[in-house]
Structures are given as structure tokens and as C-alpha cells.
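Just one protein chain is left out here, and the rest sit where they should.
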Amino acid sequence: MYKKLIAALLKRGLQALIVALIVGLVSFAMMQALPGDAAFRIAAGRYGYDLMDAAAAEAVRQELGLDRHWSLQLFDWLKALAQFNLGESFIYRGSVSEKIAVQLGHTLTLSLSALFVSILIAFPIGIYTGLNPNGWADKFFLQLSIFVRAIPPFAVGLTLVLIFSVHLKLFPVAGFRSFHHLILPAFTLGIGMAAVSNRVIRDSVLEAMHSDWQLFSRIKGLPSGLTLRAHVLRNAALPSVTYIGVQMAYLIEGVVIIETLFAWPGIGHALIHAIFGRDIAMVQGTALTLGLIYVGLNLVIDFLCSFIDPRSAKS
Amino acid sequence: MTLLSVKNLYVFIEDKQVDLLGPISFSLELGENLTIMGETGAGKSLIAQAILGSLPTGLKSRGDILLKGEAIDNLSPKKRAALWGDIITALPQEPWLSLDPLMRSGQQVAETHRYFKSYNWKEAKKQTEQQFKKLDLSDTAQKRPFQLSGGMAQRVAFAAATAGDAELLLADEPTKGLDSHRHDKILSLLKAIPQKGDSLLTITHDLDLAYALGGKIIILKNGKIVEEGITHTVLSSPKASYTQALCAANPSSWPPLSSCTISSKENILVQSEKLRIGRNKIAFIKGLDFCLKAGESLAISGPSGIGKTSLLDTIIGSIKPMGGTLTRAEHIGKWEIQKLYQDPPTAFPPLISLKDNFKAVTKKHKMAWDQLLQLLENVELDASILERRPSNVSGGELQRLSFIRALIAKPKILLADEPTSRLDLITQETCLNLLKKLCREENIGIILVTHNQHIAEKWAHNHIDLNQFCV
Amino acid sequence: MFTKSLAALGMALAFSTIAFAHDSAHEEKTVKIAAPWEITSFDLAISGYVIQKLEIMENLVDADENGVLRPGLATDWAASEDAMTWRFTLRNNVTFHDGTAFNAGTALTALTRAWKQPGVLSKAPIKSITAEDNVIIFEMEKAFAALPALLAHATTIIPAAASFDEAGAPVAFVGTGPFKVSAYTPPQSIDLERYDNYWGKKAKIAKAGYLAAGRAETRALLAETGDANLVFTFDPAGFNGLQAVDSVETIAVPIPRVVTLKVNAGHAFFADPKARQALSLAINRQAIATSITRFPEAAASQLFPPALNSWHNTDLPKLEYDMEKAKMLLAELGWQKGEDGILVKNGERFAIQLRTFPDRPELPLIATVLQASWKEIGIELDVSVANYSQIPAGHQDGSLHVALYARNYGLTPDPIGTVLQDFAAGGGDWGAMGWENAQVAQALEEIAAKGDVEKRAKNIALVSSIIQEELPLIPITWYQHTASIDANLEDVIIDPLQRSYGLSTMRWKK
Partner (left out) sequence: MIFFASYSPLKLYRKIGLSRSIGLGLLSIIIISTVIGPDLVGHDPAKQDLLHARQMPNAVHLLGTDHLGRDMAARLLSGARLSLSLGILSLVTAAFLGISLGIIAAWFGTWTDRFLTSFADAILALPGLLLVLILMASAPGSWWLLYIGISLTLWVEFFRYTRQRSRIILAHPSVDASKNLGLSNYFILTRHIFPELRNGLFTISAFGIASAITAIAALGFVSVGIRPPMAEWGLMMTQLLPYWREAPFLILQPIICLVLTILSLHLSVGGFHKK
């Protein structure tokens, strides 16, 4: 078990490093490539355009040393990144890491509860359709999955709000004061993920049901229910859990959109504002944190997989 | 008391209403064993599946199957399945694939004990431990299937199948691909079943196994019974022509090879001195000397897992020898060492037609298409077979096709890795004779790897038993 | 087995709904406000707006909803005859929320900080700010009548010393206002409680909450479900939808903000006023107002909206919509139609770029309308929807052709400060570009300097008529400030100058 721990950590550690490097370079390149003058953008971001003018932009230019040669700025940029100092937010005049620390908790709660909801929905449907292939349920959920996949996440969110908040008055529309506020955003994201993962689960259950060992387990005398629980589900769980790892990317993207719709104060939302206001330090900070959340969640998935199938650590 | 009686059993393809098998009638008493023999692909396995009620989708059976006097062929799938493990059980054809890859072997047997005898886990584990000790699997309970060898997997599957103390065990090709040592091991297990008072139905193409098991026998050809009776009488004095051919084809009854040595030295194809062979730094063969001349055949035998395949890979050059020398004659070109594979269907690209494959090979080695058709005629294969995909061509035909395919490359050496171990006796005999004829005509040196001692001694010019060179 | 997990799912859902009966009863309901503006940091130069609107901090000079100045933390103020020095006497026995006293010292530090940072004070010609026991004295470089109006602006609110740490970085919102901060979760929400020893009239509601909701759809839904009792700034469709909801009363108040088109008069295509008039004639303001903003009366007939009372010149001729006249004007300037329908003049196609930004949802829509209507008169318009900083940047480097944005002339009760910035010599980032008019510059100087009413009115009329004629900025629609109020809230004042949410005056119906 110990050796597997090291292998998984090393792999994900390397991945985190690559992510940090890519995010650093891409956001720096973005700052250079943005049309117009960086100082103007930042001043606009800070003071709102009613008050912003050339003088304010000049003050910002001096303050952040934006007139230095880009290679100097890049060197400082990467040096700061290496020391995990994400620098000062151009617009909010506070350290980026401090801002992120406050908002990170909200994004994590949202992501994990969305993940939980997607599992809660996808597994029962996936298992049922896997056990009765090409039945009415199978065809129905295939169509439903295609339909939900074709709807952008914010439209799903709005429909849920319309039904549960406006008509049924069960949940609040937006904000984040209590667990109560978490339900709609989590379900919006969860449904989006479940739309795909239920098909993956269905296929793995189907494959398990048609395997030699499933037949032999029945022939040696075990009833179908026991075979399902003892053998089929565990074998089907492996590809499903690995697929959830792949879906993390969808989760992170969804978070960015859903937080904007539900006014959820996570880092996804902060990222959108940072990109709008061209606050590059904040963009880099939030993008990096989102990337590292992804890597962290995948590390959890790795352990889950090696727990389910010890063989995977070897292959 | 008759345990099982089968009358006019047919198995047919449901939507095309085409009979694959039948009429089959026989009866089996408690404590008795019956063997069903016939060529591969004659539908032998379908009988076992029909009795169990586990026919693949699309196939149906008709005719009556009586278990202890009551009809079970018209039971609902659920009721039929209730008999599994309790009254009828089956030893799977591919034991390695029939064990849950994620669960420890001991647990896969203990869960059957626990279900049938409602033990608690502790008691079920104890039972399994005893059963494993009997099958000398003492320390494998904790291992998972991917850590087991073929033989061990089979014994674990046996333990699991018989954990429910069923009265009828169906064994489908139990000795396929086993070397002699493991062959005897499974034989003793099977013989114990009738002695214990239960019944055994074995489906095989292994004549020696049938003979050793005794009891009654049924010979099948094209899905119909050609002969039946007491095994010893039928096999020692067969009446039906097919049975006679079957007995004659058994390598143990082959005439010894007429000696024809090829003296001249200069056409030595490959030679080795003190050869050491191993994989990732573990040597398992050392001090091997052999030499192969054009037109000559060399048989290499030994138990499975000793390194026969690694030896072939060393000869072909895909792995380096760990010690000693292996010299190949310079005039042997890049494609002039060809390999023949153990399981014919896996030697051909599965998703394209055979014609597509042969077109590419003939194009590569610049052989005219009608020259290929001529080759097919020599081996009595109809050209139309090329239109089909490998999956719907019989094992015997595919193996002959792979010979032809190898010949297109005009090889100087042919390496055959147990080419006929999965074929029935008659097909095996025709293939081996064909192989020898082709090599003599084309003056090709051939190395045949086999675990069958008779074949090794009676087919090849000289024979090496790797046991002497084993580390 | 499978049905069990489905039952578990249903049960979990049911449990979570019962346990949180939506409108749990509690003593006095909190007034929940929702608006698009986030409170991103403690720095008042950035989030001063919201803090002023929530009445957490106050200005020296206050203003009522009609823009009339009234005493705030300063009881009275007076200027010397030459309007070069101003003296503001401060109110006494006023305490900050943390109990510390409000005095000249705290006021001086706050005003000097506001003067140093970008804001309205930095634009005023101030020479020095000093304090004498409880009087603040401003020395001006030249006569400046509008100083009191500037001191009513959000960036000049007075924070307590405790709002900053020793290094001077802003760390808290401690003010003198009728409400104090009970909780702050950046950037989305802030909770307020009534400040009991407030110097003025105490607020009637005990608790209030502010939520920043970026999306217009979200705000419309918050209003409809009653999750927010006072919601500001709707998108046209959302506002229209709320009319049907009876638990909510919708209000639209004209405010001094104008959706306007900035034209680079320095560019060859637009140098001649006729070209700018042609562009203006091709804009169907009535259709835009009715279909996009849903307020037909918001179609702009001139730059200054009625909400700016004195600056709105009623006898100016209205801006018309006449495609043929526009084509005729362009033809006079020598433009001929090319084969692809786009005008060509000595080899150059009339293809220009319009810069706008998406923060205000209606701007990209209006840009698309302009694109289609100008295409009919032979002008090919490429619309670039990006960050609003590209407009001042385009002004500075001269690369701008045309820009569409919403200019706020209600920053201070008296708009002269902003108008001066936009139309004085050299134009302004958000004002005229490449356009000079000596008469206008002179008139603006006089308005800013002298106080006497009758001369001021003449100058204002002169400025507005020249702008209407030469069109350095082409106005399109005037802004309506939209809001929705919970039916059982009373005495809610919607301030057109957007200086306050009116929390201290409103109360729940009995």
C-alpha cells in the first residue's frame, strides 16, 4: 500500500507542477497580449469608469512597474509563483492568496456537494439501465441524457430556480447563507455531470453482466442479487470512478458558470470578474487554485481506484 | 436412480430455425460418468449449456431433459438457475477468466459455502481452507486471480464449482492447453466425482482423458451421435469409421518416425551453444545446445511456464539471449523466420476479412493472387473462405490458413508454438502432416513447441526436452 | 436493492425541505437589498459607492433626492467672495460606530486621503486642505463654486481611524452613519444593524442585508420570490416580467445617465459636423427606447436628460431620425456607394470600429442595432465588445473611431464637474475627442467659477445648443434607474442620484 501512495503522490505532484507552470505562463502571456494598455485596464478595474482617466492609469503604471521590459516582469512573476506568493490583486488592493482563502471554502463545498449529487443520481440510473439494457428506461434515460447535455448549465440552473424557488418557494434563488442555499446550485451542477456519468456506469454494468466471471458466479450457485452486490457492482465501480476523475474538468468549468448565476462567492465567480477587470494576478491565482483543486480531487480518485482494484497499481 | 435423462434434444438458432445439434438422447445414473467426444465446433459445449439452461442469446433447445425424473427444460429461467450449484454445476472452459478479478480466490469459494450452508464467515473460511489443502492450493486463498497460474486458477474454479456439493458436474474441455503434469492433476479430481457417488459429464476431444475416465462414451459428428457405449470397448474396438479415424489420429498410436537423417552440414539454419534464456534478468533455461538444418524438424517439449515461448522469441530475435551464443545463417532474410500461433483466431486481425489480410501479405511479398489460390487448393481449402472474418471460420481451417500465410513470405525457418493444442485429434493430425509436407517440399526448417510427448517423439526428426536444461 | 437507494434519495430531499421552512418566522424582518455592485475591498476609492448608499459612512455635505445640498457632517459652509477659500464648520458630539469621536482631525485625514487618490477631489483645483479646531479650510488655485457638491460624492465619505491598520491599509468599514456593519463576506454580502446613538433621526428598521448579484436574471428572481425586498437595476425583460408580480411594486426613475456615442472628430471621416449629424440621423432612438430599454420616453432628444433640470434645455430642436437626409449629407461630403453597398471616398471604404463593453447588458444590443441601421446608409461597422478600459486607451492613442457607453452626469448633485471634464479644452477620456470649441470652453469656466444664477443659465443654454448642433457626443437614450420594492415596505425613497438606498427612512407596514 505504501508504494502505491508514493507513486500516486509523485504522479499528481508532477501534474500540479505542470499546471502551475502552464497557468503562470498563460496568464502572463494574456497580460502582454491584451489589447490596449495594461495600466488603463487596471485603473478601470479599480475605480470604475466614471472616475477613471489617464492620470489614474499613470499612477497605476508606476505603482505596478508596468513599463519595465516584459522579460523582467516575467522573471518576477515566476519567482513570486515559485514562492507561492500569488502577489497583490491589481484591483482589490489585497493579497490574492488572502482573497482566495476566503472564497475557496465556498467553491469546495459547492464542488463536493455537486459531485455527491451527481453520484446520487447517476449510480441508481446507471445500474438500473445497465441491468435492463434496451428497456424503456434505458432508451428514456439515453434521450434525457442527450437533452440535458445539450442544455448549457445556466439554462439548467434557471429551470431549477423557476420550478423550486419561484413556483414551489422551497429554496432561495441565490446567495449562500445556509445549507439551504447550496441545494439548487449543487443540483444544477450535479445533474449536468450525472447526464454523462450515468451512461458510463450503465456501460460498465452491462459489460460486467456479460462477463465470464458473472456467469460462473451464478453457475456456482449464487443468486443474481448476491452476484450483483458481491461481484458486478464492485467491478462496474472501477471504470465509473475513473470516469468521475475525468469529469472533474466539467465540474470546475460548471463551477465558474454556476457561481455567477447563483451569486455564489467562490473562486470561479472571482475568476470571471478577474478576467473582466483584466486583473491578471487574480486570474492566475484563481486559475491555479481551480487547477490544484482538480489535481487534488483526482488524487482522491486515484486512491479510490487502487482501493477498489489493487491490480491497477501494478498495471 | 437415473439422475439425468435426455431425449431427442435439439439446439437450434431461434430466428433462422436452423438445427445446430441433435437428436441427442442419453441417460446418466448417480455415481456414473459419461464422456462426450467429437471434433471441435461440432456443438459439444451446446449440450452442456442446454442441460444447464445457459444457452447464449439467440439459441434455443427443444426435447426433454429430465432431472431425477422431473422435466427441467420447461422451467422458468429463475427456477432453472435455482438448480445451479445445488444440483448441477459446471467447471468453466476458461477458468482464468471465470474468477472475479477483484476478489481474493479464497473468498470466492468461501462465499459459496456460506450461501449454501449458511455458515458465518469464520466457518466458511475454515471449510475453504480444508478444500484448498486437498487441492494443494494451501497459500493461495489470499491471492487474487491475476496472481494465479492457469493450473491454480482451474483448481480454484473447481473448488468454487463443487462447494455446493452438486450431484452433477459438467466439465467442458477440462484439459485444453494443459501440459501432462497438470493433465494428470485434473484427471484425478474428475475421477473422484463418481467415486463420491455424484455424476460427471465430461466434454472433451482428449482421447487419453476419456480412456482414463472410463464410464460410458458418446461420439459426435456434425451434431449427431455416431457411436455410444462403454468407453473401453468403444475406444479399443471402434465400429463407426469416424471413431476409428479418431483413435488412429491419437498421437500415442502414431507409428514411430522412419529415420531419414539429413547429413550435409552447410545448410545449417540456426545453431546454439550453452544458450541461456530468461526475461528481465531471471534465467530459466541454460546450457542449451541445438541445431536446425533446412528441411529438418525439431520438437521442443516441457511443462508450461518453463520458457518455451521465450526460446522462440530469442530465435526470432525479438529478445536477446542472456548467455551463450545463437547463430543464424546469414542468408536468412528479414521476413524469412515466420511464427505460427497457439490460438488460431488471435493470429488474424479480428475486424477485417481474411481476403483483406491475404491481399496485403501477397502484395508485400510479391506473390501472384492465383498462386495463393493454388496453395489453398493443395490444403483443400475453398477460396470463398477468404470472404469471411476470422471469427466465423473454424480453428482447424484458420490454422491451415496461417500455414499458407507464413509460406507467402517464403520463410526458411518456421517456429510453431503449440499450433494444434486447441484442435481436436483429427484436425490436429491433418494439420501436423500438412505442416511436415509443406516443410519438406519448401525445404524449410521447423521448430515445433509442444507439451505432448508423443507428438514430440513421433513427429519431429529430433526432440529436446527442456526439463534437462531448466534452471 | 436498487429501489432502496432511490428511496434514500427521495428521503434526503424531503428532509432538507421540511427542516428549512422557507420563511421562518422571527421577530422583526431584515430588509434584504440586492444590487449588481460587489463590495470588493475595504478601499473606499473602490467600494465607497455601496458604503455611502448603505448609509454606513457619511459625507460632510449631504443631498436630498432632488439634488439640493443639505448639511451632513458639516453643519454649514461658506466661500470667500473670490470663491478661493472655503470654510466648513463640523457638527459636534458625533461618534463613530466604535465609539471614537468624530472631529476635525479624522475629517482632515479622510479628505486628504480622498484628495490624493483618483476621485472627484483630485480633479478639483485644490491647493491645500487644513483644519482649525472644528473647521476645515480649503484653499483653491482658482475660483471653484462647485466644491460643496464634490464633498457630497461617495469617494469623500468620512471613515473612522479604526478603518485602517497602522500601515494605512483599509481593513474595516467604521463610519458615523445610521447603520453599522455586523458581518461582511467579501465580495458578495454585508449585514447591517441599526446604530443606536446615531446623531440624526434613527432608522426605523433594525436589521438590513445587502447581496451583490451579478446576473440580471438572478436579481429578477430574487425580487419575485421575496428573497430580496429591495432590488436595483433590472434588465428590460426582467423588469417587464416583474410588472405581473403583485407582491412587488416596480419603479423606474429617470436618472442623469446617458447612453451616448463618442465620435473621434479628429478622424478624417468624422471631422465635418455633417458626418456626425448623418450618423445621428440614422439612429432610430424611438425604436431602440421602446424595444430594447422598454421606456419609450427614454429616447434622448439631447445630451442632458430632464433629471438634470437646469441643464435640460427645453427649447432645443429634437434629434430626428431621417435615413434619406443622412444619405444626402454623406453624399454631399463626397461619399459614393461601392458595389458592396459600402460608401467609398477617394479609394477608402467607410468601414469603422465601434468599441463597447458587456457590463451594461443593453450596450451590445444597441451596438448591434447601430450596426444594422448604419449598414443601410452604407457604413460598415465592426462591433468590438471587450473591456471598457479600451475606450479611454483609444482616446489617449487616437485609435478610437466610435465608442458606445453610458456616461453618468449625476456623479455630483451639480454636473459641472463632469461636464467640465468632458467638453473643456482637449476633450476628455469619456467626453469629446478631437473637438474644440472656444465658446463652450469659456462658458464652462464661467459656470464652474461664478455663482450668479442668471449668467449661469445663459452659459448652460449656450453649451447645450452648441453640443446639440456639433454633436461631439451623439446621445441615444436616457437612463431609467429601475428598482422593485416589497409590497409591505413603506416610505421607500428611490434616489435618482443613486447616493442612498433610503434604508434610514423606510419601514415595514404595520
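Labels A, B and C are assigned to the chains in the order they are written; within every chain, residues are numbered from 1.
Quick note on the criterion: a contact is a pair of C-beta atoms (placed from the backbone, for glycine too) under 8 Å apart; a residue touches a chain by one contact, two chains touch by 3 or more.
The model shown is predicted, which means the values in this text are computed figures rather than measured ones.
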*Which displayed chains the hidden chain touches across the whole complex*: A, B, C
_Tell me which of B:44, B:113, B:308 or B:405 is the one touching the absent chain._
B:405
*Listed residues C:386, C:424, C:441 or C:461, member touching the removed chain*: C:386
*Out of A:72, A:101 or A:146, which touches the unshown chain?*
A:146
*Considering the whole complex, which of C:291, C:309 or C:488 touches the chain not shown?*
C:291
*asked:* Considering the complete complex, identify which of B:154, B:338 or B:450 is in touch with the unshown chain.
replied: B:338
*In the whole complex, what residues of chain A lie against the chain that is missing from view?*
11, 14-16, 18-19, 22-23, 26-27, 29-30, 33-35, 133-134, 139, 142-143, 146-147, 149-155, 158, 162, 196, 203, 206-207, 210, 246, 248-249, 252-253, 256-257, 260-261, 271-272, 275-276, 278, 283, 287, 290-292, 294-295, 298
_On chain C, residues whose C-beta touches the chain left out of the figure_ = 216-217, 235-238, 240-241, 284, 287-288, 290-292, 358, 361, 364-365, 367-369, 371-373, 375, 382-387
_Footprint left on chain B by the chain that the document does not show_ = 316, 334-335, 337-339, 341, 343, 346-352, 356-357, 360-361, 364-365, 402, 405-406, 408-409
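Just so it is clear, only the chains that are shown with their structure count from here on.
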*In graph terms, nodes being chains and edges touches, is this line, ring, star, complete or other?*
line
*Greatest separation from chain B - chain, by CA centre*: C
*Chain pair bearing the highest count of C-beta contacts*: A-C
_For chain B paired with chain C, centre-to-centre distance based on mean C-alpha positions, whole Å_ = 86
*asked:* Between chain A and chain B, what distance separates the C-alpha centroids? Give it in angstrom.
replied: 51
*Spell out the residues on chain A that touch chain C in their complex, using ranges where they run on.*
34-37, 40-57, 59, 91-94, 99, 102, 120-121, 123-124, 127-128, 131, 158, 161-162, 165-166, 169-176, 178-180, 183, 225, 228-229, 260-263, 265, 269-270, 273, 276-278
*Complex contacts: residues of chain A adjacent to chain B*: 211-213, 215-224, 226, 230-231, 234-235, 238, 308-311, 314
*Contacting residues of chain C [partner chain A, same complex]*: 1-2, 5-6, 9, 12, 16-17, 20, 22, 34, 38, 40-41, 43, 45-46, 49, 118-120, 122, 155, 169-170, 185-189, 211-215, 217-218, 221-222, 224-225, 227, 359, 386-394, 396-397, 405, 408, 411, 421, 428-430
